[in-house]
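Encoded as structure tokens, here's the structure I'll be asking about.
Every protein chain of the complex appears in place save one, which is left out.
Then we have subunit A:
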Amino acid sequence: MHGRLKVKSSEEQKAEKKKEQQKKLVAYQMGMKKILSSRQKETYDKESFGISAQLLCVNPDIYTLWNYRKEVILIEHDKSKEDEVEGEEKFGQFLNTEISLTEQCLVANPKSYGSWHHRYWVLLLHPKPNWEKEFMLCTKYLNYDDRNFHCWDYRRLLINKIGITLTSEIKFSTDRLNANFSNYSSWHYRKSAVFTDPADSSAWFYLRWVLSNPALTKDKKEKLMEQFEQLEELEPDCKWILMAKCWLTGSLILSDCDHTDDRVLYYKRLLKLDPMRKGQYQQYLQLKD
């Protein structure tokens, strides 16, 4: 149960709620019983198939119901092959309804593993899968919540199917970064995020990785150091800038002992600015001794 606020209610409200819940529970248990027994007999009646859709719309995490639907779909798939004229068309339509069901479930619960997997499984079986439409839907959902990692994961599956070369584009830009650091254009765009809002942590995680690149020359590091110092004048209490200076001097240290003393100062200041993580800073300070 995530993010469900506990609300105080009167005895009357509690009794009313309990009655309501009891009804739902009985309906759920009867529905499950009907589906599971029809499945055992391998009769796969339409009514059970319909009930399973209703139950999944309420709770898409009942994984066995998705499995049951997959079994029915596979039977329909076999049946469709018998009709050479219209079989494929009809089966495609049948799957379109299934795709709509997963969409309904995802609108209600965008983080259900079962719905995402079922949707992809159905599309793989579809005689004419519309991957472009899927890709557009992904974009739509990411506009609602751009941190939904299920949706990002799904998008990556689609990219492989569509043949959009996004993966290769990412690789391309990474390769560009690795190969040629003197041409900053590739990563400057990302680095600028740090300078736009130094308090937002996301960009700093990215920066640490960029700074760990062995292709970064001493010359470039010193230029960056200057930029961080300018930024620090504007944001004197920003711990991220100090950390970035630590990373920079950390990788400079072999060639330049002058920075050892600077790092000690940075870590001492970090101890004050960010006491929650003092264990980390103290450990680095001890390494210096």
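In this section, a contact is a pair of C-beta atoms (placed from the backbone, for glycine too) under 8 Å apart; a residue touches a chain by one contact, two chains touch by 3 or more; residues count from 1.
Just so it is clear, contacts and distances are computed from a predicted model.
A.B. asks: Which choice in "Geranylgeranyl transferase type-2 subunit beta", "ADP-ribosylation factor-like protein 6", "DNA repair protein RAD51 homolog 3" or "BOS complex subunit TMEM147" gives the name that UniProt lists for the one chain left out?
C.D. replies: For the chain missing from the view, the UniProt record says "Geranylgeranyl transferase type-2 subunit beta".
A.B. asks: Out of A:36, A:57, A:108 or A:285, which touches the unshown chain?
C.D. replies: Once the missing chain is taken into account, the touching residue is A:36.
A.B. asks: Among A:70, A:90, A:161 or A:220, which residue is in touch with the absent chain?
C.D. replies: Within the whole complex, the residue contacting the unshown chain is A:70.
A.B. asks: Just to verify: which one of A:16, A:47, A:83 or A:197 makes contact with the chain not shown?
C.D. replies: A:197
A.B. asks: Of the listed residues A:44, A:94 or A:121, which contacts the missing chain in the full complex?
C.D. replies: Counting the whole complex, the residue in contact with the absent chain is A:121.
A.B. asks: Tell me where the left-out chain touches subunit A, residue by residue.
C.D. replies: For subunit A, the residues touching the absent chain are 1-6, 18, 21-22, 24-25, 28-29, 32, 36, 59, 61-64, 66-67, 70, 113, 117, 121, 147, 149, 152-153, 156, 167, 196-197, 199-202, 205-206, 208-209, 212, 275-280, 283.
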